[in-house]
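Dumping the structure here so I can ask a few things about it.
Up next, chain A:
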Amino acid sequence: MDIKSEPSSRSSGEPAQTTEDRRWRLVNRTMRMHGNEPHALIETLHSVQEHFGFLDLDALKYVAGALRVPLSRVYAVATFYHYFTLKPPGEHTCVVCKGTACYIGGASSILDSIQQEVGIGPGETTSDGQISLLTARCLGSCGLAPATVFDGQICGRMTSAAVLERIRRWTNHDTGD
Partner candidate 1 sequence: MTLAIEDLEGIAKIEKERQEGFRHRINVCIAAGCLSCQSGLVREALEKEVGRRGMENWCLVKGVGCLGLCAAGPLISVEPDGVYYQGVTVSDVSEILDSLGGSPIGRLHCPAQSPFFTRQHRIVTENCGKIDPERIEDYIAERGYEALYTVLRSMTPGEVIEQVVASGMRGRGGAGFPSGLKWTAVSKAVNNTKFVICNADEGDPGAFMDRSVLESDPHRVIEGMAIAAYAVGARHGYVYVRAEYPLAVKRVRTAIAQAERLGVLGSGIFNTRFDFKIEVRLGAGAFVCGEETALIASIEGRLGRPRPRPPFPAEFGLWGCPTLINNVETLANIPPIVRNGGRWLAGIGTEKSKGTKVFALAGRVNNTGLIEVPMGTILRDIVFDIGGGIPEGRQFKAVQTGGPSGGCIPEQHLDMPVDYESLAAVGSIMGSGGMIIMDDASCMVDVAQFFMEFCMSESCGKCVPCRVGTTQIYHLLRKITNGTGKPSDLAMLEELCDLVKNTSLCGLGQTAPNPVISTLRYFRNEYLEHIDDKTCQAGACKIGSVREAL
Partner candidate 2 sequence: MNRVRIATTWLDGCSGCHMSFLDMDETLAAVADRIEIVYGPLVDAKEFPDGVDVTLVEGAVGNAHDREELERIRERTHILISFGDCAVTANVPAMRNQFKLQDVLKRGYVDNVSHHPAVPDAGVPKLLERVRPLHEFVAVDLFLPGCPPPSEAILLALTDLLEGRTPEVQGKTRFGA
């Protein structure tokens, strides 16, 4: 099948829930705003990730068809940009900033202590799917280094102890504490 043919002929990748799922409507809206043109690819992937938390293969296939972008290019873009993730995130995410100031301020020892306590390295999720550990290039909070983001909330001047304390709150809560 020719990838550059009409999108309708490539609708096989369209997830079944597309029409009724509100999240897909929002993604579709993003594409429509950009005239369903190929140049909307990155904005659309942002939209998918914002609403679904990650990019799965069905979503990539659907976006490729809708925007008439070759499948391999969609995959290339989704893996070139580090902001996009193809893996579902854990229930909670902890982002440790690895910018220069945070590095100087001890970000690596924070990562080490998380590895020791929770057993996951950067980019990994605990086996129970509870906690994901990510690193950021720079959050721009260098004035308060080292910085860490817990479920979207940014916290400055962190120490290993403080980070582990926050993470323990998640795990304790989940065991019904």
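Keep in mind that, in the parts below, a contact is a pair of C-beta atoms (placed from the backbone, for glycine too) under 8 Å apart; a residue touches a chain by one contact, two chains touch by 3 or more; residues count from 1.
How these were chosen: all candidates are chains of the complex that A comes from, given by their letters.
Owing to the predicted nature of the structure, the values given are computational and were not obtained by experimental measurement.
Novice: Of the candidates 1 or 2, report the single one touching chain A in this complex.
Specialist: Candidate 1 is the one in contact with chain A.
Novice: Applying the document's contact rule, which stretches of chain A touch candidate 1 when the two form their complex?
Specialist: 37-43, 45-46, 69, 73, 76-77, 80-84, 98-101, 103-105, 136-145, 147, 154-157
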